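A protein chain is absent from this complex, but the other protein chains hold their places.
Labels for the chains are A and B, by order of writing; each one numbers its residues from 1.
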Amino acid sequence: MTKLTDTHISLAHGNGGRLMRELIEGLIADSLGDRLLDIENDAARIDLDQRDAELLITTDGFTVKPLEFPGGDIGSLAVHGTVNDLAVSGATPHYLSLNLFIEEGLEVSLLQRLLCSLAKAAGEAGVKIACGDTKVVPRGEGSGVYFATTGVGLRPKSLQLGFSHIQPDDRILVSGPIGDHGIAVMLAREQFGLRGDVRSDAASVLAFTRTASEFSGLRYMRDPTRGGLATVLHELHRATGLGVRVYEPQLPIRDQVKTVCEMLGYDPHYLACEGRVVAIIAADQADSLLQRWQQLPNGGRAALIGQLNRHDTGVVLETELGGERVLEELEDDPLPRIC
Amino acid sequence: MSLNAQQWLQQIRQLPLPEKVRIMNVCGGHERSITQAGLRSALPDNIELIPGPGCPVCVCPEEDVYEAIQIALNEEVILVAFGDMLRVPVNVRKSEVRSLEQAKARGADIRPVASPTDVVRIARDNPDKDVVFFAAGFETTTAPVAAMLAEGVPDNLLLLLSGRLTWPAVAMLLASDEPGFDCLVAPGHVATVMGAKEWHFVVEQHQLPAAVAGFNNESLLAAFYSSLRQLLEDKPFLDNCYPELVTEEGNAQAKKHLYEVMQVTDANWRGIGTIPASGFGLTRKYTAHDARLKYPGYQDEARKRAGEMPPGCDCARVVLGKIYPTECKLYGAACTPRNPIGPCMVSDEGACRIWWSNVRKPAA
């Protein structure tokens, strides 16, 4: 396999000719290693044992900037984002497809780092890259590189999850502190002159979803990404018509995340996470699932944060002082405020 | 002995309160703390916390926002503003550009900033372009803007100034026959800069209980407790419940720069009209940085009508604490957080947005 010698991606790497072949064989295939199934044919055969299982498919796009941030990069994020969507649906992910949209001028060494990081994440999640495609766009029409993925997984027929299973009095758990990814990326951009080493929570949540799936009282799971925890809680309310009440003292939020929110006037409940699970479970099984989660690696701050009920007319946050505040659906992106 | 928030709450609950007592605060920051801690539902029901004219977004005159939008759309400039100002609506047809955010979506170079120091950096990084800083806000924000100019800025940094003083609006309310509140909680950070002495007139001229409050729950609840007790014992005085920052004189240097760079002028407040000596303008020494002189074509006299809230919108009376948001006929009907009409529903600190997220919604 011929190694790619260029230092920067040029339009020629996307024109179907020799340079493109070297890019695919010499860089992409080389970086993805055993994670990559087949680059010879136009379509790849995948084998899935579908006996007493359901086939699930998902798709996602990744445009994070900067491309690398404390706790992750667009490469590992592409795997985690896709794997997590399958995981919270109760499926075991098996295969991903990968589209690369590379901007002319991107450094090859950076692209290699991102693809190696992607391969490592894929290995940890036990998935293979079944197929892929690469396009190069002219300089100025893409911010370095965008990824797009599709993920395929199998869910045991016995595992029935969904809004329809949710009952009043069910409990709400979250697997770790919220808002880490949103603040980590913002600090990595040194926006508004702020500096700090908050690490993104981007990670696979398979360990959490597999543990939760062992519980008969598990109703539903979701991974809060853009729009944060509050958006997931809103979807719960809208889909079930039930009241959703969460308790501020129980909500795990890192001090650094709270501090940045106080400085700029952001609300941490709406900040993006990339490696958290919100689980809805029967009241009598909530504590045991919480203990199981707290023993998992980076599950130490998992928490029981609230419950569903019949009387609230939306998503209500019970504050430390015993007051109440409605968490509205997110309207606009956060902006730095003076007031 | 200093109490924590729970203890202040207990103290308040033990007070022999009348059937209804209205405490007004004139600071969007207080509103923010009150809402985030859910204080309205934690306090006894007979206490009503009324948001007064203290949120820069709500009181910023419509013609200033319109001016900023037009300059950004029609001139080769970079327009910068604090995030709060980007979504304030102006009264134009839906098809036209209604906010700075919409102007940004149409290609105008508009950037949110978190500090005047960001503005100086942007101006230095773009020497060949004018950087117009749409600077709205009260004294706490206007003083740093003045400090920025006093320290020295590049020539291409221009100011579209819309600064306001806080106490004149309260004075106007108290002078009106029916102020609409029984106690006043004065803004802690304005008093940090300008001094607590600005607020003695509330007690001396109007015999109204008053307290200066900070933004943590302890200080706010201490101020509520103090003003309520002043009312009950008929002993009005100005209680400083934020002593770690507020002094009688405030920050002398900040005021020195403020009045070196700016002068007090009559100013228009959205929905209220002109209040004498309630705004800031640049002094002659700094007129070279006045965006209105460099780009004069965008001041639309016709827009300078008092009370020009969007048609049918009652934000004007809500801003003054005269009516509850629920008494405006658009509230909850045509005007909701999803599709806000008046500025008080757009801004997170606007009274209508506060009421919307206040779980105990008084009957509409």
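We adopt the following convention: a residue touches a chain if its C-beta (ideal position, glycine included) is under 8 Å from a C-beta of that chain, and two chains touch if they have at least 3 such contacts.
The working rule: contacts and distances are computed from a predicted model.
Of the names listed as "ABC transporter", "Peptide/nickel transport system permease protein", "NADPH-dependent glutamate synthase" or "Hydrogenase expression/formation protein HypC", the one that matches the UniProt record for the absent chain is "Hydrogenase expression/formation protein HypC". The residue touching the chain not shown here, chosen from B:V190, B:L231 or B:A267, is B:V190. Only one of the listed residues, B:P18, B:P44, B:P127 or B:P243, touches the absent chain: B:P243.
For the chain left out of this panel, the touching residue among A:R113, A:H165, A:R226 or A:K258 is A:K258.
For chain B, the residues in touch with the chain missing from this view are 1-3, 27-29, 32, 54-56, 82, 114-118, 137-138, 140-141, 143-144, 147-148, 150-151, 166, 187-190, 192-193, 211, 214-216, 218-219, 222-223, 225-226, 229, 237, 239-245, 251-254, 257.
The chain not displayed touches chain A at residues 187, 193-197, 255-256, 258-260, 262-265, 337-339.
In this text, only the chains that are shown with their structure count from here on.
A straight line joining the Cα centres of chain A and chain B is 38 Å long. Partner chain A is touched in their complex by these residues of chain B: 5-6, 9, 27-29, 32, 35-42, 55-57, 82-84, 86-87, 101, 112-115, 117-118, 137, 141, 217, 337-338, 347-349, 356-359.
Residues of chain A that touch chain B in their complex: 192-193, 263-265, 316-326, 328-329, 331-332, 334-339.
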